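As you look at this complex, bear in mind that one protein chain is not there, while each of the others sits in place.
Chain naming follows the written order as A and B, and within any one chain the residues start at number 1.
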Amino acid sequence: MFEQILENVRGSGPLIHCITNYITTNDCANIILACGASPTMAEAEQEAAEIAAIAGAVDINIGNLNTMTVAAMHKAIAAANQNHVPVILDPVGAGASSYRMDTLRDFFANYRFAVIRGNVSELLAVGGVASNTKGVDAGAADAVTEENLEGRVAFFKQLSARLDAVVSVSGAIDIIASPEKAYICRNGHPMMSCVTGTGCMLSALTAAFCGGNHENILEAAAAATAVMGVAGDIAYQKTMEAGQGTGSFRVYLMDAVNLMDAETLNGGMKIEVR
Amino acid sequence: MFEQILENVRGSGPLIHCITNYITTNDCANIILACGASPTMAEAEQEAAEIAAIAGAVDINIGNLNTMTVAAMHKAIAAANQNHVPVILDPVGAGASSYRMDTLRDFFANYRFAVIRGNVSELLAVGGVASNTKGVDAGAADAVTEENLEGRVAFFKQLSARLDAVVSVSGAIDIIASPEKAYICRNGHPMMSCVTGTGCMLSALTAAFCGGNHENILEAAAAATAVMGVAGDIAYQKTMEAGQGTGSFRVYLMDAVNLMDAETLNGGMKIEVR
Partner (left out) sequence: MFEQILENVRGSGPLIHCITNYITTNDCANIILACGASPTMAEAEQEAAEIAAIAGAVDINIGNLNTMTVAAMHKAIAAANQNHVPVILDPVGAGASSYRMDTLRDFFANYRFAVIRGNVSELLAVGGVASNTKGVDAGAADAVTEENLEGRVAFFKQLSARLDAVVSVSGAIDIIASPEKAYICRNGHPMMSCVTGTGCMLSALTAAFCGGNHENILEAAAAATAVMGVAGDIAYQKTMEAGQGTGSFRVYLMDAVNLMDAETLNGGMKIEVR
């Protein structure tokens, strides 16, 4: 099934409108291109609605907010909602500042999101649960483990129902949950958290996959996570074989997403449904 | 001749002032350094004129406008015009939003550009021709082909005369046109459009080449296109040989521009004059 999701992205090449942080935007644009979609990062208030309305999906990332980008985000999400364009929200560093929490509160009061993708702390913060956020990394206390997996899956299914959105939770074990069904993914390597923007890139990839699969948002989000995880596994192996570090890992990660095919994906992914 | 153009850039190391989009600005700065020039990306309204006035060339890229950068662009272009500093315009996504079209209209009403470099759709939009712009990629219907080349060359020569600027049109076949003379370049590979910013990078490279060759703007723009195209050919070959993807291709492209020499350029470029 996931290979069909990927195929649909490559076949349709959806336009993905990102309003994101400037730290990782180049990587986000490149990963969207690497999987066969087409990025546009327009973030002027003057044009955000116009472009979101014709996009295949919109990716909203709050990693580096300012007054101008927040204004543009409102216009883009409203236009996307109105035109049935799926919106992916990455609540980067949610809980790290009141500015981010206030912005998120505004968003949830006014708009609908197709997918909310973040690390555990961010999703817990979004869910109103107290969490140990340090900057933009997931607090260790919040990590999904084999021990707490059962409870976390149930929690995120409920959160999905409450937020009326697929929740895609990244970590050593990833959970991608709708109210009734959750995918659990065990791919990827800790080195991914030693490169900035791998989370942002996964959100961009999720937007691209949703853009090419409007009728299968849960599966699109899960497939994006699986592709990123398998790519991380491949990139880690290449990096270690060559005795290299995070600089090379980042390059190999992009290569692996670009070269991903049905065989590699199906052979590499460790996916479970609950 | 083109190797002399490149030599002049390396010999004089011109300061290139870019006001561009933040998505690809790191790549733009790096390609300017890779060819031997010196980048500065200052985009505050408070300093844009001061820096543009002493630059060797100014690169204006509308890929991610906002109120602040548009104000800085006006100051920079005005100062450059006044001080006879060539200005290169990259009308990214022209036609994709009214904000971009309005900004361009303002520019053309007030300033002179040495070179306008974009894809076919963008140049057609600039020329007031209806085009099929989807985001920032050239609509397929607009592509320059061997079949329509004759007409397109004539069209862009006329557009060059009308806009009083060299027009540098990128695609599978590139056209770099003055009112009387056009270079046609057949280098480069489709993989270049699978990496974000290769267009922006070519505009930055064009600015660097113009900065080192004020008396030969047409040839400077054509040489920049040839260098980028040959670098694309080399990078594609290296990527394929190593079984890699767009992440590695992006690295090899920068390497190839940095290592470009007269022999490689003359041996690799497929240039024609009409």
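Rule of thumb we're sticking to: a contact is a pair of C-beta atoms (placed from the backbone, for glycine too) under 8 Å apart; a residue touches a chain by one contact, two chains touch by 3 or more.
These numbers come from a predicted model, not from an experiment.
Annotation: of A:Gly11, A:Gly128 or A:Gly247, A:Gly247 touches the absent chain (contact as defined above). Across A:Gln4, A:Asn66 or A:Asn148, the single residue that touches the chain missing here is A:Asn66. Among A:Gly127, A:Gly197, A:Gly211 or A:Gly268, only A:Gly197 touches the chain that is left out of the view. Only one of B:Met68, B:Ala154 or B:Ala262 touches the absent chain when the whole complex is considered: B:Met68.
Note on the undisplayed chain: of the listed residues B:Glu7, B:Asp102 or B:Asp255, the one touching it is B:Asp255. The set of subunit B residues touching the chain not shown comprises 15, 22, 25-26, 29-30, 33-34, 38-47, 50-51, 68, 250-259. Against the chain not shown here, subunit A presents residues 21-24, 26-27, 63-68, 93, 96-100, 134-137, 193-197, 243-248, 250-251.
Basically, only the chains that are shown with their structure count from here on.
Work out the mean CA point of subunit A and of subunit B, and you get 33 Å between them.
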